[in-house]
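What you see is the complex with one protein chain gone and the rest in place.
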Amino acid sequence: MAKAATKKTKSNADDYLRMYRQMVRIRTFEDNANQLYLSAKMPGLTHMYSGEEAVAVGICEALTDDDRITSTHRGHGHCVAKGAEFKEMFCELLGKAEGYCRGKGGSMHIADQSHGNLGANAIVGGSMGIATGSALRAKLQGSDDVTVCFFGDGATAQGLWYEVMNMAALWKLPVIYACENNGYSEYTKTEEIAAGSIMARAEAFGIESHQVDGQDVLAVNELTQKLVARARKGEGPFFMELMTYRYHGHHVGDINREYYRSKDEEKDWKDNRDPIIRFRAYLVEQGIATEEEIEAMNAEIETDAAEAVAYAEKAPYPPANEVDMHVYAD
Amino acid sequence: MAKAATKKTKSNADDYLRMYRQMVRIRTFEDNANQLYLSAKMPGLTHMYSGEEAVAVGICEALTDDDRITSTHRGHGHCVAKGAEFKEMFCELLGKAEGYCRGKGGSMHIADQSHGNLGANAIVGGSMGIATGSALRAKLQGSDDVTVCFFGDGATAQGLWYEVMNMAALWKLPVIYACENNGYSEYTKTEEIAAGSIMARAEAFGIESHQVDGQDVLAVNELTQKLVARARKGEGPFFMELMTYRYHGHHVGDINREYYRSKDEEKDWKDNRDPIIRFRAYLVEQGIATEEEIEAMNAEIETDAAEAVAYAEKAPYPPANEVDMHVYAD
Amino acid sequence: MREITLSQAVNEALAEEMRRDETVFILGEDVAEAGTPFKVLSGLVEEFGTDRVIDTPISEPGFVGLAVGAAMTGARPVVDLMFGDFIYLVMDQLCNQAAKQHYMSGGKLQVPMVLRTNMGATRRSAAQHSQSLQALVAHIPGLKVAMPSSAYEAKGLMKTAIRDNNPVVIFEDKLMYQDKAPVPEEEYLIPFGEANVKREGRDITLIATSSMVQVAEKAAVMLAKEGIEAEVIDPRTIVPLDEETLLESVKKTSRAIVIDEGHQSYGVTAEIASRLNEKVFYHLDAPVLRMGAMDVPVPFSPALEDLTVPTPEGVVENARKLCAGEMIHAA
Partner (left out) sequence: MREITLSQAVNEALAEEMRRDETVFILGEDVAEAGTPFKVLSGLVEEFGTDRVIDTPISEPGFVGLAVGAAMTGARPVVDLMFGDFIYLVMDQLCNQAAKQHYMSGGKLQVPMVLRTNMGATRRSAAQHSQSLQALVAHIPGLKVAMPSSAYEAKGLMKTAIRDNNPVVIFEDKLMYQDKAPVPEEEYLIPFGEANVKREGRDITLIATSSMVQVAEKAAVMLAKEGIEAEVIDPRTIVPLDEETLLESVKKTSRAIVIDEGHQSYGVTAEIASRLNEKVFYHLDAPVLRMGAMDVPVPFSPALEDLTVPTPEGVVENARKLCAGEMIHAA
């Protein structure tokens, strides 16, 4: 909060409110998804984005629908932030035909073509090539869109990243590598799996790199706006390391996790650095919204989510004949 | 030459003479191998190490037979420097049964287990994992041997390197990454395929890195001695970038190469920075050997090589029943 | 005999071999304190320490490469690859490096390593966490490939794999980790290349791998009620393949179905069916049928996913047709 408050305020209250709204939408989406898992209504497992909302929202609010993102196994936040609707998202999570991918992708492959989300990916680091290739296409075709590649701290151990950074730097591609450093990959602390400095790795390829407080949506958004504008002009690529935290376990089933991280640590992040609480206080402080308005917005989002969940639960599965459809495009 | 002369001289003349001898052996081996190719006596293609002798010799002379190396497609130099014999090497190049690999590996897979050469590799960067794994084994088993991983500048584009550097650095493995930067990968200049700084990439993982003149065998050897000693004590890993040049084309068949590098450039390296000419002058200057002694040594090596070639040409191919032998170890 | 889960069986095999041979160590993501996401390795780091149960970064090509190098120089690494789908990432290290070292060096280098990974759909894990990719590695000379069908096989094959001087890939079915089976307290090994006749029968041979053995056994029970006696055989290792046992059975029954959870086309079932056709052709009363997974990426939706894998009912239907001679001139 303190930090957000020190940022230069923006006059555009609508932008701020939309950012707040999007963060709450993500949190609410995840709470419902978790609930679906706990009540055994959701097939498989899923990875919650709660706690990291300022990252996805701060970045995606600096993008247009023409700009692309690639997402991760922890992808609901990116999907919401890039403009997706609850209904199609919940349908996808439940494997229903009205899902974004007709239920064929599920949580780990949710994609939303119409808003430029090229999809979540169940291979850690698996979308680094895709994002960079999207940027290569933009450059070759003289298009000024920018692609943001989201990935976690753990994904920095994948050799693919170094290969694509090298090409992005050589060819000045309009891609921004956004590393969501939440301190853990699965059940392991980042410092146990990352030698040296992650920032220095990007810098070694001549890529301008920034570390930013991932719990401060305005800080993230301002930096991203600047970098996106520069990337559009051919000054990319860029690297951003966003310091953040996931509130839940690695996935919804990771409940007993004290062997790898303490409850105190979790409590500290939740109580003292929550991106939504911080930004809400800021909005009220700056007179951009009243507590009442915010409560109303929250309530509205909760209703939206509940309705979408109810809709998705009742929605039909894809018919059996879709099983061998879409293997090949015409 | 000038640079070699500025180095603090070593009292051990034998060491110096052996280094010189090994460099000439490599050059002579390659001249014969090239001749075998040109006279259509050698099956397939091969990659000449000529020009880079000070790298392999400077490094391998700092190692014992217990220390391991992994080599590359341009591997004859490493093989000779690590102690291999001409006869078994030429037999291997000609696919004969008395070759180091019974003719099954050929130039690109030549290995010499007895001297700790774990083998050439036809996959660029393909041995980076092997070298690092050898070092992991040493650490786990409390053995103090060191592994040197040779690779080219082009190989730094393989993601595998970053993966294994990270683990080597995290676990302080006794491995030395030796990048032979000869300015080209195939028909492409290094600056066109490597963004930023190669040294900085290793440093980003917290790996101590050194750039050294790869045409100065004493400089290479002194640095390697220091690093090997430290690696044995658990202070590894290290990275060395050795600036060098290949005299021939990418492979023996790459004759018309002016479209990617000029004859002037080649001439400059050959005339002014040849590692053998430089070191020979130094040996004479320092009174370690006379011109006559050196000529005699050269002549002896030429005779050795000619005899080994003649032997290999007459040696038998492996019998047909070896074709499905060695697929599985017992 | 006591019953233990497949997960426990693997754990025991590793613990026993690590006690026996101190060059054996484990390498992989979250294998130590976490004991893998499937908890198969729980307790091992406590007994053997972090020097022998080593957590790696998420660098599959890298740590498989390390295993190859460690194996070439005197250790016996067991690599844990969290999902079989990640095998694509390590194909170069596995197939260009590990598989070929012994041959390329004319017999001088050896790569005694084990890659443990898994396979199997219907866990609602979607296209990149549900594949059964055994056919890919079975195609590459120099690799051995084991597919345990129960806790008993999982233990015996793992111990044999660790002692083998070649790279061995073991595919465990991730849905079977909690399945229990009788496993002796005493030490035993299961030799590679020895198929196991799970059930005898005279009318048709069902050759099935991994979890498909259960599918075949269920089908056999159903078929028995109709008077069709199915013989169920588990090859246990697909490389080496115990051709003899398979051929003997089919000579007797004259009919066969081959069942494997990998995609059907260009898959494991094609090789086994081809060998039967080539070698006991004149004994066959009907074409050898293959049942693999559908040739589609594994869909997430439960409504679709369940349609993609062979089922006991499907096997029964095919067996019935074969025995009734209905497959005549199918084409």
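We just call them A, B and C in the order they show up, numbering each chain from 1.
Methods note: a residue touches a chain if its C-beta (ideal position, glycine included) is under 8 Å from a C-beta of that chain, and two chains touch if they have at least 3 such contacts.
This structure is a prediction, so every number in the text was calculated from the model and none was measured.
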Field: Touched by the hidden chain, restricted to displayed chains
entry: A, B, C
- request: Decide which residue listed in A:Gly44, A:Gly58, A:Gly75 or A:Gly103 touches the omitted chain of the complex.
  value: A:Gly103
Message: Just to verify: which one of C:Ala126, C:Ala181 or C:Ile259 makes contact with the chain not shown?
response: C:Ala126
- line: Of C:Met82, C:Met113, C:Ile140 or C:Ile228, the residue touching the omitted chain is C:Ile140
Query: Which residue from A:Gly58, A:Gly119, A:Gly152 or A:Pro275 sits in contact with the chain not drawn here?
result: A:Gly119
Statement: On subunit C, the omitted chain is touched by residues 85-86, 88-89, 91-92, 94-96, 99-100, 103-104, 126-128, 135-136, 138-142, 238-239, 247, 251, 262-263, 265-271, 273-274, 277-282, 284, 286-290, 294-297, 299-300, 327-331
Field: Contact set of subunit A toward the excluded chain (per top definition)
entry: 68, 70, 99-105, 109, 111, 113, 118-119, 121, 123, 126-138, 140-141, 147, 159-160, 163-164, 166-167, 170, 325-330
- prompt: Contacts of subunit B with the missing chain: which residues?
  reply: 43-45, 95-96, 101-109, 121-126, 154-155, 157-159, 185-188, 192-194, 259-260, 317-318, 320, 322-324, 327
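Keep in mind that, in the parts below, only the chains that are shown with their structure count from here on.
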Query: Which chain has its C-alpha centre farthest away from the C-alpha centre of subunit C?
result: B
Message: Just the number, please: Cα centre separation of subunit A and subunit C in whole Å.
response: 37
- line: subunit B and subunit C have mean C-alpha positions lying a whole-number Å distance apart equal to 41
Task: Give me the residues of subunit B that touch two or more other chains.
output: 159-160, 163, 166-167, 170
Task: Could you tell me which residues belong to subunit C and also touch two or more other chains?
output: 56-57, 59, 61-62
